[in-house]
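Please find one structure pasted underneath; my questions will follow.
Every protein chain but one is kept in place in this view of the complex.
Up next is chain A:
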Amino acid sequence: MYISNAWPGFWRVAVFTLVLLVGLGIAQSVLAQADADREAATAVVGVTPDTWRQVRSGETGANFRDSRADSNYNLVNASGERWRQLRNRWVSPFGLIAIGGMIVVIALFYLVIGRKDLSEPRTGRKLLRWPLVVRAIHWTVASLFIVLALTGLNLLYGKFVFRSLFGDGFWAAMMSGTKLIHNYLGPLFGILLIVLLARVLKHNWPKKHDLAWFKKGGGMVGKTHVDAGFANGGEKVWFWLLATAGIVVIASGFVLDFPNYGQGRDTMQWANLIHAVGALGLTAVALGHIYIGTIGTEGALEGMTTGYVDETWARDHHNLWYEEVKDEAIPEEQLAAGGKPSGGGEEPTPRSG
């Protein structure tokens, strides 16, 4: 630096003053740091308990940043613990109670009251009840339902049983298979169930005589006779359960099955709870449906396997429908011989629902 010789005194004074000022400034900041109270008083606002309360509630402000690529998470997932408690303390035990309770009730019903037999011997004349296409869809949906129910139950309860039973190697394969089956057959079930519901909707519109049917408990106990059309009150309840709860289970299943549409954790937590509650409930009711359709009622299963039911069965369980279609009854021998009944293969006329 060039300093003019003409004014040496001025520069000396200027430099001295500068050094003095800087020195005083440093001394002041050192003093300030030594006094903790004074420092706290002059400090920036910084982090307050309110900040952390906000974080705990899961809120994120406009200036929230996350260094993780394409992250849509907040700092603390506030609803995770609620989901855990609802799932583990409510859905899980009560699902077991619902399904286990249903099994016990059915077993007791079967032991105490027993099968619902036909009131008279079979006439040997058959009525077409379920055409081939409905039977095919029904059994596909039924098989898928059973597979999905078993895999779903395994996802919820399997770890309490199978890991210690089979060992880790088998357990790992079993669980990854379970998840694959559940996730890939689920959508297929969803689509086919909707097709089936659409196909049998016309039989299931509620009618006045359904009320009387419920008042008499569907005639499940004793010899009481109750009026019913093509579908009775119980069948209609099962239909509408599937058409409501079933659709909800399918919809929530899709939310869980395709996480690639950017749905958040909170959405999937609720989808999971709704899916589990709906599916466990439907599984419990399905046990009743399976019981009544197989060992619970004499002559019922053949309607869904062969498509034809006996006249006596139709009179017992669906008298209003029987009155409409009794003229179309054909003898067993003719069916066995492969003879086509008049109007065979067509949908039975659902004149009285």
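Everything that follows uses one rule, which is that contacts are C-beta pairs under 8 Å (C-beta built on N, C-alpha and C of every residue); 3 or more make two chains touch, one makes a residue touch a chain; residues count from 1.
One rule holds in what follows: contacts and distances are computed from a predicted model.
Of the names listed as "Branched-chain amino acid ABC transporter permease LivH", "Formate dehydrogenase FDH3 subunit beta", "Peptide/nickel transport system ATP-binding protein" or "HEAT repeat-containing protein", the one that matches the UniProt record for the absent chain is "Formate dehydrogenase FDH3 subunit beta". Here the missing chain is touched by one residue of A:57, A:88 or A:224, and it is A:88. Across A:123, A:140 or A:183, the single residue that touches the chain missing here is A:183.
The chain not displayed touches chain A at residues 29, 32-34, 36, 38-40, 42-48, 51, 55, 61, 63-69, 71, 73-78, 80-81, 83-84, 87-88, 155-156, 158-159, 163, 168, 171-172, 175-176, 178-179, 183, 257-261, 265, 268-269, 272.
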